[in-house]
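With one protein chain withheld, the remaining protein chains of the complex are depicted in position.
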Amino acid sequence: MCLAIPGEVLNVDEDRATVDVGGVEQEVRLDTLSEDVVEGDYLLVHTGFAIQKLSPEEAQETLSLFDELIETNKQLEEEREV
Amino acid sequence: MKFKFKDRDRADKLVQLINRQVPDRRIKIVHVCGTHEVSITENGLRSLLPDRIDIREGPGCPVCVTPTSDLDAALQLAERGAIVAAFGDMMNVPGTAKSLSELKSEGADVRLVYSVSEAVKIAAGTDKQVVFLSVGFETTTPMTAAVLEDHPPENFSILPSNKLIPPAMESLLELPDNDIDGFIAPGHVSTIIGVQPYEKLADKYDIPIVVGGFEPLDILYSLGLILNQLSISDPKAENGYTRAVDHEGNSKSKKLIKDVFKETDTTWRGIGTIPNSGLTLNRDYEKWNARERFEVEPRQAEETSPNCLCPQVITARATPEECKLFKDKCTPESPHGPCMVGEEAMCNIWYRYGGRPKL
Partner (left out) sequence: MNNSESEEETVQLTHGAGGRAMGELIENHVLKTFTNKTAGEIGLDQLDDGATIDLPAEGTLVLTTDSHVVNPLFFPGGDIGKLAVCGTVNDLAVMGADPVALTSSLVMEEGFPISKLNRVLTSMEESSTESGVPIVTGDTKVLEKGDMDGIAINTAGIGLAKEPINDAGMNPGDKIILTGKIGDHGMAIMQYREGLSFRTELKSDIAPLNELLKRARKSGNITAMKDPTRGGVAAALNEMAEKSDLGLTIQEELVPIKEAVSGIAELIGISPYEVANEGKAIITAAKESAREVVEGLKSHPLGRDARIIGEVNQEWTGKVIMETEIGGRRFLEAPLGDPVPRIC
């Protein structure tokens, strides 16, 4: 279960933040998160609470992981065929 | 948008990889998450995969696993005049006599909330008792804990129906000849609990468990990792959703759960009682428990629908037709177990199409 979606932090007010999800604003509580949050951070939001900080670099890293799996697998396959 | 992973080129390549890796036999992969199922369905992933890969939805959404008795307790409290606040997911789930939305249309004060915070706000604005139907797994429980630590108004309370995912996975693995080849573990539950709990399970049962994200590429990637593990016979717990899941999980949220709740045996609709698979308020927070505050009649024992074959259907050891309840007593409108709830749940599909259509 558990629908959680990424949103960009527009502003922070103590243990609350407003995040932007595709032009839609949602207030989010931060007291379920260990890390500090600042404007511009990305948060994973579940039922109006932040459950994780995300970084745009990690988005890029995710793609690299996909590609890595695809590549190593291809190589393995080629080795097997040889 | 950032964090969207839908490109067709990578999807094609991951599907090719899966095709190359899949062994020459039927492979049963179980996930335990409603949001995984929605993503698999909405993206039409099953149509892209080889027929040999059978992805099944295990018990993993509060809609499908919340026992009738918990709904009945909420209905009882609403009938007795309390304001009952619940997530949209729970509104149409049938209790013994009716659903919350049916009771609402009869005039009871039932409120749909998107967040437990909304329920607290409702309590702050009224003298009436406000009871929050607290369903959810590890992802959702910290929020309830956070509002209870935050000193909610005295007229606020919760009906604890919170559940834990790893014991449910273990209960499937404990079934003899379960034939499960791998699990996709729920990404956002794992954001909270981390990867550790699955390591124990993977070791004990020699089974691949990959924490999966929810974008279509995430899910294909997780399948790829499971098949890789199978091909080199190295079953283990692996993190396929690193951008949102740390090995240790979310320490603040884990602490919130620990501070407010304690483990208890609990009933899963259609499955029965699983030891230590539920959470209820611990002694320090007992005063917020609506069951105690209002002396809700105790859970009934006949809960488990003894004839429901859901656990067997989920693990692909039975077809829906083999279940005595199927079609006559168990329908999408009046489901007995999780397999009948939701468009892609096994029994629900069989009910409508007589099998899973090949698109």
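Observations, loosely collected:
Chains: A and B, in written order; residue numbering restarts at 1 for each.
By our rule, contacts are C-beta pairs under 8 Å (C-beta built on N, C-alpha and C of every residue); 3 or more make two chains touch, one makes a residue touch a chain.
Just so it is clear, the structure is predicted and the values come from calculations on it, not from any experiment.
One of B:G136, B:P208 or B:P311 touches the chain omitted from the figure, and that residue is B:G136. Residues 1-3, 5, 21-27, 45-48 of chain A touch the missing chain (whole complex, contact as defined above). Residues 1, 6-8, 11-12, 33-35, 38, 41-48, 61-63, 85, 87-89, 91-92, 111-115, 118, 136, 140, 216-217, 343, 357, 359 of chain B touch the missing chain (whole complex, contact as defined above).
Definition applied: only the chains that are shown with their structure count from here on.
Interface residues of chain B, counted against chain A in their complex, comprise 1-3, 5, 10, 13-14, 17, 20-21, 33-35, 60-62, 87, 114-118, 136-137, 139-140, 142-143, 146, 150, 186-189, 191-192, 213, 217-218, 221, 224-225, 228, 242-245, 250-253, 256. Within the complex formed with chain B, the residues of chain A that make contact are 1-4, 6, 22, 29, 31-34, 42, 44, 46-49, 51-52, 54-56, 58-59, 61-63, 65-67, 69-70, 73-74, 77.
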